[in-house]
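Removed from the display is one protein chain of the complex; every other protein chain stays in position.
And now, chain A:
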């Protein structure tokens, strides 16, 4: 049977199943195959905080969405074209996101009476006609996997566990993906359990062969490789890119990296990644709590290391007092906040941009610090280097605001040339800076940074602490005028960084847009995708994206005032809007949703168009 091959320019697939079904692994492998093939990609994993929620229930559904195309793309896609539903819960949890006409590949074996009841289906949706408006492919994935593995010596239960690889094989066939790397991957992953490796490979191949022979799929699809900028690429998630950025910053500064951290979702992967790289002199310290994590990092900074702590919102709350100590002692420190849904424990695996005001103001006293936010998973690499640059040059704690979407999402990354990375070399103080002796708070007139004199440096013995210090000498001081001066000096030091960061760039191809859409952090992709849509439909809109949230680029006010209307989408209730309105007295039109999910491009395109039309 010759099957028809259809050309597509882009596809969005969502793999969904029970959290024990291996959907994240399936998605990762499909991503790797797709990257190797040369499509542009963007991915979005979505999983529950529970490691194994009760099997077959709605809270236990884990999914992985992948958008790939023959052109460059900016988001994991709004709505899937294909849903792989490994059980009724996966179908029920995801159907609402699926446009009519999309493909559903359902594992019929799991649509048992009991599983249907668990999620409140009175009748089997695969049989009752309720899915008539979609293209339903009924595939007994589990039983075919077990059948394919007959004679492998594996128990039925073990054989069933390979069903995700059967699904991967089927999808790989459907979209003409290269398979060698997956086979190699499985061999390596199960190197110590060769029978499991063999079974997974057999299931994967069986899935491919099924696609080729079954009548359930009459068409397969080709998506040509994307024309991307030339270079060497790899797929990378935000957390790994961030870890690599910290290692690069350590190399470029010549400062040994010290990470003090306490495990917390969704930041733990940075700790895991850095722990692998001891060859780079990276010390990772899993502390007894969040406070000890940042404390140890600050202690290491005092000793001349690049001190870093990684956490999420609840951890930032606990670290606040120590971050304040870093502000007062003017020591370099990087605090990575991988934001998640709050308040309190909130929704640990869901994304949000709700820690901006905490990063700005969440400490006692006047305690300003720089804030940097990456715009995409691969941008976490550059943002980490930038955070290190500011921390070491200005002797200040820096807040790096990633989020769950960036942390776990992935995209192809054109690898930078190591020789082109910025020089971050730091000069420690080596000799006394005043006739009266060493003055630890005598500032550089340009940057207002104080000297960094590390223990072990002869003649520069000094004491620092959280008590207010006299300007210059740094001795304890309760003098009112001195305190006022020190408060202003610390603020001026951070404000002065505005001279040392790029101006806010505006993308306005026609040059006569009257509406500006502004963003920060992970909303870059959806906003840029939405702007493209609006422009494609003839709308005029300018776009700007803030990477430095404190201080803001020097021209920010000018940019805001140059447009009739400024639209600012945020995954919070308007935190940056609040700051901009207060600072520049301009009106900002906020678009705010706090659903734990990234914005959709289509939705934002509609919002932008509405603002344009209301002109």
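Assume contacts are C-beta pairs under 8 Å (C-beta built on N, C-alpha and C of every residue); 3 or more make two chains touch, one makes a residue touch a chain; residues count from 1.
The rule is short, and it goes like this: contacts and distances are computed from a predicted model.
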By UniProt, of "MarR family transcriptional regulator", "2-oxoacid:ferredoxin oxidoreductase subunit beta", "Membrane protein" or "Carbohydrate ABC transporter permease", the chain left out is "2-oxoacid:ferredoxin oxidoreductase subunit beta"
Which of A:303, A:422, A:472 or A:606 touches the chain that is not shown? A:303
Touch assignment to the omitted chain, from A:122, A:232 or A:481, lands on A:232
Residues in chain A touching the chain absent from view: 32, 35-36, 38, 181, 228-235, 244, 247-248, 251, 256, 258, 260, 277-283, 285, 287-289, 291-292, 295-305, 307, 321-322, 324-325, 329, 415-416, 418, 421, 455-467, 475-476
